[in-house]
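In this view, the complex is presented without one of its protein chains, the others remaining in place.
Chain IDs A and B follow the sequence of writing; residue 1 opens each chain.
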Amino acid sequence: MQSRRFIDRAIKQLFFLAATLSVLVLLGIFGMLLMNGIKAFEHISLTEFFFSSNWNPAAYGKPSYGIVAMLFSTFLVTFGAMCIAVPLGIGAAAYLAQVAQAKTRLVLKPIIELLAAIPSVVVGFIGIVMVGPFIAKVFGLSNGLTALNGSILLAVMSLPTIITVAEDAIRSVPNSFKEGSYALGANQWTTLTKVILPASYSGIIAAIILGMGRAIGETMTVLMATGNALAMPHGFFDPVRTMTATIAIELGEVPYGTTHYYSLFAVGALLFLISLGINLIAENIAAKYRYKA
Amino acid sequence: MKTKLQVKDLHLAYGTKKVLKGITMDIPENKIVALIGPSGCGKSTLLRAMNRMHDLSPEVHIMGEILLEGDNIYAPGRDAVDVRRKIGMVFQKPNPFPKSIFDNIAYGLKIAGQHDKQQLQEVVERTLKSSYLWEEVKDDLDKSALSLSGGQQQRMCIARAVAVEPEVLLMDEPCSALDPISTAKIENLMLELKKDYTIVIVTHNMQQAQRVADLTAFMYFGEVIEYAPTEELFGNPQVELTRNYLEGNFG
Partner (left out) sequence: MRKHSHLFIVFFFGLYLWSCTHQHGQVENLIIKGSDTEVNLALALAETYMMEDLSISISVSGGGSGAGIAALINGKTNIANASRPMKAEELLLAQERGVNPLSTVLGMDAIAIVVHPQCPIKELSKQNLGDIYRGKIHNWKQLGGPDQEISLYGRQSNSGTFVYFRDSILQAEYSPKVKQMNGTAQIVEAIKTDASGIGYVGVGYILEKNGNAAKGIKVLAIKSTDHTLAYSPALLENIQQGNYPIIRPLFQYTDGKPKGKLLQFLRYCLSEEGQALVQQNGYFPVSKMYQEQNELALNTTYAKSSLH
């Protein structure tokens, strides 16, 4: 009895410690990004950083440090990815949770989870040799290394997250809602769209946000598949260089302590803030619509 | 007396477990029929068979017929959605959708293609009035139905079922989770609704069956043991098993 209580307490403390530690690590990372990032502004003006679309720290002439183009690129690629992944992902989740037979589900589920295990380099490679050329052919472009290519690949990469989380959310909707709807003469589709999906709203939002986080943070795939041109993109058919790609490409070469080095931390800090912002918004939406039984 | 619903030699199994073993009973129009019997004897199962609710569970096997005004609701090609529109159901536990009161009640009409705001408003008001809920909620139609009390939720669910104007209303222990006052309100409501609907109710409450039902069926282990006008069944049961049950010897 005594020892059981002790173990209980010890475990509680352990979890508390783990939670505190992860918060500290998070704060530490952000603090590190911020401290280094701020130093960039000793030599770069805030106006240039936030309002110029010209990023060329390794310039032949005068280096420039404007992030507008890569910020826009990041949003463009992520937005495109979500346009593809959200309907597909929620559709698949609804199918798995509501329509599919147990047997079908048993086959599909592991395949979808396997999708998450494909290394991003491989996805990037598929983007170069298959998806890109396909896009080029369909839309009559000279090459497919475009924002669209990145969006498609990122959509595929965020699908497992979206499907898994959304399926759980849909599955957790009480069966009584479904029966209530059927009893009023609703068919499967109506029941799904009018009752079940609205009831699992918060979980689905969480799924989308998690998928979006995956897409925004993904580096290798976009690095390989979107062409990385520095020019401001005019749409999905232009090559783009995202924030993550920029950091990945340039961080390896910069000598410590240079303006270029610090500027990459500034980009990293901004990326961190964006992710944080998205998560906070998501929490908010989720809390607002949470089902209280 | 016109027969509304006719159950003919109905067998039902969950997988290999036989739960209904040849049920046959006629349910007359504009009457209330109560199903009583010990827990697990198959009352809910029979009720759910009456509006094809079992269609959702692939492991359920059904044999036999249920005729709605002479047409088998299990006939091949018969649309389950259409059957359920004619045979509505109220569940044991109130199950309002996480939507506003208005949207809950308008749901059945909206999905049937009725989008005229004015008309929806009319129906919502009428059904809420008929379920004696109007006075309590008329200012809160936009509020979440989940904010209602249990008794109010159940009356709203009845209003919701009535709003689509079914021909038959199935109720599975609709008062089991409610206090006596709410229960009394719902019993009154049933007697009121009887004018327009045929009602089948599952109940564990003998007094309730006696108060509302015109006919009562006693079920035992998947069979209808005795089915008679309520007064006869309670006053002078013909079968030993029924008498034992009513005297409280088991169940």
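Miscellaneous remarks
Just so we're on the same page, contacts are C-beta pairs under 8 Å (C-beta built on N, C-alpha and C of every residue); 3 or more make two chains touch, one makes a residue touch a chain.
Quick caveat, the model's predicted, so the values are computed rather than measured.
Every shown chain touched by the omitted chain in the complete complex is listed here: A. Although one chain is not drawn, the whole complex shows that of A:7, A:107 or A:129 it is A:129 that touches it.
Contact with the chain that does not appear here is found for just one residue of A:148, A:223 or A:271, A:223. If you put the hidden chain back, the residue from A:33, A:145, A:163 or A:243 that touches it is A:145.
Shown as candidates are A:59, A:99 or A:138; the residue that touches the absent chain is A:59.
Hidden from this view is one chain, which touches chain A at 54, 56-61, 128-129, 132-133, 136, 142-145, 223-224, 227-232, 239, 241, 249-250, 252-258.
We take it that only the chains that are shown with their structure count from here on.
The mean-CA centres of chain A and chain B are about 48 angstrom from one another, to the nearest whole unit. Residues of chain A that touch chain B in their complex: 101, 174, 176-187, 190, 194-195, 198-199, 291-293.
Touching chain A in their complex are the following residues of chain B: 51, 53, 56, 58, 81-82, 84-85, 88-91, 93, 95-99, 107-108, 110-112, 146, 157, 160-161, 164.
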